[in-house]
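Only one protein chain is missing; all other protein chains are in place.
All chains are identified by letter, namely A, B and C, in their written order; residue positions are counted from 1 within each chain.
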Amino acid sequence: MPIPSPTLYPPFNVIRLSHVEFGVTNLAASRAFYVDTLGLQVTDENDEAIYLRALEERGHHCLILRKASSSLIKALSFKVFDDAQLDLAETWFRDRGHAVDWVERPYQGRTLATVDCFGTPIEFYFKMDRLAPIHQKYALYHGVKPLRIDHFNCFSPDVDKAVAFYGELGFRVTEYTEDEESGRLWAAWTHRKGGVHDMAFTNGTGPRLHHTAFWVPTPLNIIDLLDLMATTGYVANIERGPGRHGISNAFFLYILDPDGHRIEIYCSDYQTVDPDLEPIRWDLKDPQRQTLWGAPAPRSWFENGSVFEGVEPYASGLKASPIIAP
Amino acid sequence: MPIPSPTLYPPFNVIRLSHVEFGVTNLAASRAFYVDTLGLQVTDENDEAIYLRALEERGHHCLILRKASSSLIKALSFKVFDDAQLDLAETWFRDRGHAVDWVERPYQGRTLATVDCFGTPIEFYFKMDRLAPIHQKYALYHGVKPLRIDHFNCFSPDVDKAVAFYGELGFRVTEYTEDEESGRLWAAWTHRKGGVHDMAFTNGTGPRLHHTAFWVPTPLNIIDLLDLMATTGYVANIERGPGRHGISNAFFLYILDPDGHRIEIYCSDYQTVDPDLEPIRWDLKDPQRQTLWGAPAPRSWFENGSVFEGVEPYASGLKASPIIAP
Amino acid sequence: MPIPSPTLYPPFNVIRLSHVEFGVTNLAASRAFYVDTLGLQVTDENDEAIYLRALEERGHHCLILRKASSSLIKALSFKVFDDAQLDLAETWFRDRGHAVDWVERPYQGRTLATVDCFGTPIEFYFKMDRLAPIHQKYALYHGVKPLRIDHFNCFSPDVDKAVAFYGELGFRVTEYTEDEESGRLWAAWTHRKGGVHDMAFTNGTGPRLHHTAFWVPTPLNIIDLLDLMATTGYVANIERGPGRHGISNAFFLYILDPDGHRIEIYCSDYQTVDPDLEPIRWDLKDPQRQTLWGAPAPRSWFENGSVFEGVEPYASGLKASPIIAP
Partner (left out) sequence: MPIPSPTLYPPFNVIRLSHVEFGVTNLAASRAFYVDTLGLQVTDENDEAIYLRALEERGHHCLILRKASSSLIKALSFKVFDDAQLDLAETWFRDRGHAVDWVERPYQGRTLATVDCFGTPIEFYFKMDRLAPIHQKYALYHGVKPLRIDHFNCFSPDVDKAVAFYGELGFRVTEYTEDEESGRLWAAWTHRKGGVHDMAFTNGTGPRLHHTAFWVPTPLNIIDLLDLMATTGYVANIERGPGRHGISNAFFLYILDPDGHRIEIYCSDYQTVDPDLEPIRWDLKDPQRQTLWGAPAPRSWFENGSVFEGVEPYASGLKASPIIAP
């Protein structure tokens, strides 16, 4: 498969994934999960929405929980280098026939709303209210002590297409799984900010959001969270892990929020800033790519995802089978 | 069920579990597993046997690997308080009709060989060669950095009987699983040395050795071992974990040696020296007793065990079913 | 120096150190320190006193904070094996001319108050209210997540005398520092419960309490506490550490409570149940006995201690000098 070359001059400069807005059916239940259990910090809240940041972040929000009549995802958001990039982005999307819109978002400056190659709602902004640092206010740390949002992972009906599209925007592939027979991509991890990924794509009915990941420093944070969830009524929300992915080398845990949105807690990936970093190829049949230690993932992990508001997912044409726990 | 009361004056004073001798079919393969991978220290070796100790131990051996034509366990061994206890033990076992024998064991003083209430071969000694401390020779630490042998867990065809027998010898129950309908014990954890167990008993065809456990200080030791085993040809030897037991609160990993002998690596249990420590009761139907975080154990974990040399196991009459992974 | 031999039959059977009562001048300030910062759990409190336990303890209290007009220690308390041991203890102390008294202590059964060979107030009891386990109530864990009280360390004007006295009661020496010239003990660590110590003695003006220690599972607990104290107004209460003692191999931190009572947070010691465990001898001139990594302790650590109520400390005759930070 053709992996896009890195470019110093993408059409507009995306710095990193930034935040996501979840539609949730019960704000109080979501607050108990994200604030009391995970330990995200509330930066604003009202009857309609809760704004959250992780402990080393200075931007106003990395996660917005908004009251909704059903579980859904509003949009995936990205920060660009400066204000000028937003106009470059508008032109680029418009030229390709993607609908574009300038939208108002609280605590943000100009925000461009558009869609990716599958209709996934995505937004770009440069300015967001900056808050005082809290990473050394250790009295605030609790739960899993999340330091920052790390990446999105999306079910994609055509991973080759996703990689080509985001590749044009400067997202570099760090690791990928290839279906040996068809030569098509099964999954790919792409980054902007110098880690293993800002955006990953997994073959499946999509576009849907597979998970949103938060970064923690050590596996002990994850073990603490497991102990806490297991003894505070969240044992059924533990879906998969703890374990280590072969891909990305991440020590991981997958949990489900009260609306079924999947969250990954994650540490141990590596630095990827070298423009000549060689993508690592994994065979779809290698069980250690999923879990280095051998345990397969449950079926739910391959099938369930969050829909984007107003976007109808469609099935992938690629039917190769991953290894699933019986 | 009647849990034996603690006694200050057992018929003879057992200090702790001490060591075990495994019959192994390939000494080199076992050495690669226990020495190169787990990090146990060789204290003596020849063509027939390898003697090992863990890093904070000063006794000559906690594990003996002996060349054998098939996978088996020779005996479980216990250290007593002083030489006089051995004579008390001899009398006690002889009075109850158990065969007793004084046997020669390298690096040990007088050693009494006998059997427990199921015919399990057990041995008692007081003196063993004492070696210089190595717990501060940090250059020796590698693998999982095992600090000491912690406990034996045996499949028992009658756990009530096991608890009564070992209870007479002063082994105190710390936690147990009861079958609600029959009121019979499904499993029990009993100790002498002040931790959750020296000897545990699990309902099943027995007597067989379910596992031998080594103590490590933190979950990170276990994660390091998983990474090492997963990338040095031992991924299929990882049977269960990592996870946290509800019972004992231990963070655990179960692995299989080249002969199928099961080893637990383990941390996070608690101190149990209070004579009025209340045993904790678990319901057989509570899945969190097995794994606090919810994941069930694989079938192999409930079924496979190591036989004792020359001892025919027999089925348990108790047929209640634990929760098993599909 | 003559290290007492272990005995299976001490005059009465002490299980372990149990608890201590601190006189404190400001209950609210002490509560902020011990409850909000260290994470001990309140089991009772009123205008005069706060009762605390650590997270794996089931006895009602390991630390009592009692309002007092000056900083002092009321008594060091020990748990015995059963009620009968209390009468044996009474006889033993009376026979040796130590004042004995049966005192009322809330939440405890019969309690014997007496003094040791230096006049240190010590108390013995068997029964204390037992509380439900909380070690798996992970939502309660915060601060340094203390699991249990571990030991007392006392300034002693005559360490040889201390070791002889407590040795008669079955306290076994695990490690000691000897002054090479005089052949006298500089410091000794003695245990009942199977760790490196329940009671340690350090040469100095005494009797005074040098510190009370709490056990935590990993160095990361200690690092978390340092970060918390450093950013919540307690930076000046950090006296020494983190570091690793040569003696006991403990990873340590010494902090001072608002009244100057010294607390050690501690992990990584080893199991000492073998009756033939060889005490480890350290030379007073070996700087690594204090801190394996080389950093000397501050002068305050060698000089400051808490006085026992109504007990006048006196100077030690032994004048050897330890290594002190400039």
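Brief remarks on what is shown
As a working rule, contacts are C-beta pairs under 8 Å (C-beta built on N, C-alpha and C of every residue); 3 or more make two chains touch, one makes a residue touch a chain.
Model, not experiment: these values are computed from the prediction.
Of the candidate positions A:A28, A:L140, A:A236 or A:V273, contact with the hidden chain is made by A:V273.
Within the complete assembly, C:I223 is the residue of C:V103, C:C117, C:L131 or C:I223 that touches the hidden chain. Across B:S71, B:Q136 or B:S182, the single residue that touches the chain missing here is B:Q136. Although one chain is hidden here, its contacts on chain B can still be listed: residues 136-139, 141-142, 218, 220, 224, 227-228, 230-232.
Mapped onto chain C, the interface with the missing chain covers residues 218-220, 223, 226-227, 229-231, 235-236, 238, 242, 244, 251, 288, 292-295, 326. Mapped onto chain A, the footprint of the missing chain covers residues 8, 13, 15-16, 56, 58-59, 79, 81-82, 126-127, 130, 133, 135-136, 147-148, 193-194, 217-218, 246, 249, 267-268, 270-271, 273-278, 280, 292.
In the analysis below, only the chains that are shown with their structure count from here on.
The leading chain pair by number of C-beta pairs in contact is B-C.
Taking the mean of each chain's C-alpha atoms, the chain closest to the overall C-alpha centroid is B. Centre-to-centre spacing of chain A and chain C amounts to 50 Å, using the average Cα coordinate of each chain. As a whole-number value, the distance joining the C-alpha centres of chain B and chain C reads 32 Å. Shared interface positions of chain C, defined as residues touching 2 or more other chains, are 136, 218.
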